[in-house]
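With one protein chain held back, the other chains of the complex are shown just where they sit.
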Amino acid sequence: MTAPALIGAGPACERLTEWRPAEGRDAIVRDLKFRNFAEAFGFMAEIALVAEKMDHHPEWSNVYNRVDILLATHESGGVTERDVRLAEAIDRAAAKGLRP
Amino acid sequence: MTAPALIGAGPACERLTEWRPAEGRDAIVRDLKFRNFAEAFGFMAEIALVAEKMDHHPEWSNVYNRVDILLATHESGGVTERDVRLAEAIDRAAAKGLRP
Amino acid sequence: MTAPALIGAGPACERLTEWRPAEGRDAIVRDLKFRNFAEAFGFMAEIALVAEKMDHHPEWSNVYNRVDILLATHESGGVTERDVRLAEAIDRAAAKGLRP
Partner (left out) sequence: MTAPALIGAGPACERLTEWRPAEGRDAIVRDLKFRNFAEAFGFMAEIALVAEKMDHHPEWSNVYNRVDILLATHESGGVTERDVRLAEAIDRAAAKGLRP
């Protein structure tokens, strides 16, 4: 399987209004804040399943109700359509439970 | 710690419009259908955290996008306020992702 | 995609020493007991990811530290190699945390 084609963080973020380019590498990031830890971890579990099925995993960190996510395609050295698809799944799941 | 006071499945279901009394025992049940397995399991993860914090756990089963839940308070022999509180948390979490 | 070939619960259980045929349908079952709810649900999360990646999901129920699992391949009408593979993954994951 060849590595997916690079599209780059800039063009990806034109399509993903909630995401911004990472600093210092070709990747996209989004920071989320939920109402509490239970909602944050429920979101993480849903995305873990989506990611495992896509075989494309996020770099993410969690502290209580916050989840910070960075997406890039390792074997391509930057942002690809695969990241856009995972970002869109994240946006759909996050829309259900973000802190108002 | 004394066991919580029984309120019974009938009175509980008057307050919980989405729940119905179980057959054959004093318990309340609700069957949920999500869009897919990832959403169903994300919901289960959120409720697992809520339940562990309350130290009050559901009897539940899952097949793909379906989650069937039964609540009762073992040491009281039936439905108590503890079940109503867990049911309300389940209703809030489920509202985010049920299949339309 | 054609449905996987039936192998049947009996032959499957000859290869899976911890599993037994279900009653009333061609399926295999295993009942697990963990030390507590946290271990039971951690196991369920690991298996949820394995199942989603295989696109083959268990019928399972949970009460506190117990997890009861039934496997069958719906589109084949019984037990197939797909169930054996998921059962083997379950056995490996369960071996880490069962109650002694």
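Points to keep in mind about this one:
Going by the order they are written in, the chains are A, B and C; count residues from 1 in each one.
One rule holds in what follows: a residue touches a chain if its C-beta (ideal position, glycine included) is under 8 Å from a C-beta of that chain, and two chains touch if they have at least 3 such contacts.
Bear in mind the structure is a predicted one, so any value in this text is a computation, not a measurement.
Touching the chain that is not shown, out of A:Leu32, A:Ala45 or A:Ala94: A:Ala45 (per the contact rule at the top).
Against the chain not shown here, chain A presents residues 37-38, 41, 44-45, 48, 51-52, 57-64. For chain C, the residues in touch with the chain missing from this view are 37-39, 41-47, 49-50, 53, 93, 96-97.
Within the complete assembly, residues 45, 48-49, 52-53, 55 of chain B touch the chain that is not shown.
The definition used in the following text is that only the chains that are shown with their structure count from here on.
With centres set at the average Cα position, the gap from chain A to chain C is 31 Å. In this assembly, the C-alpha centroid of chain B lies 24 Å from the C-alpha centroid of chain C. Multi-chain contact residues of chain C (touching two or more other chains): 45, 48, 52.
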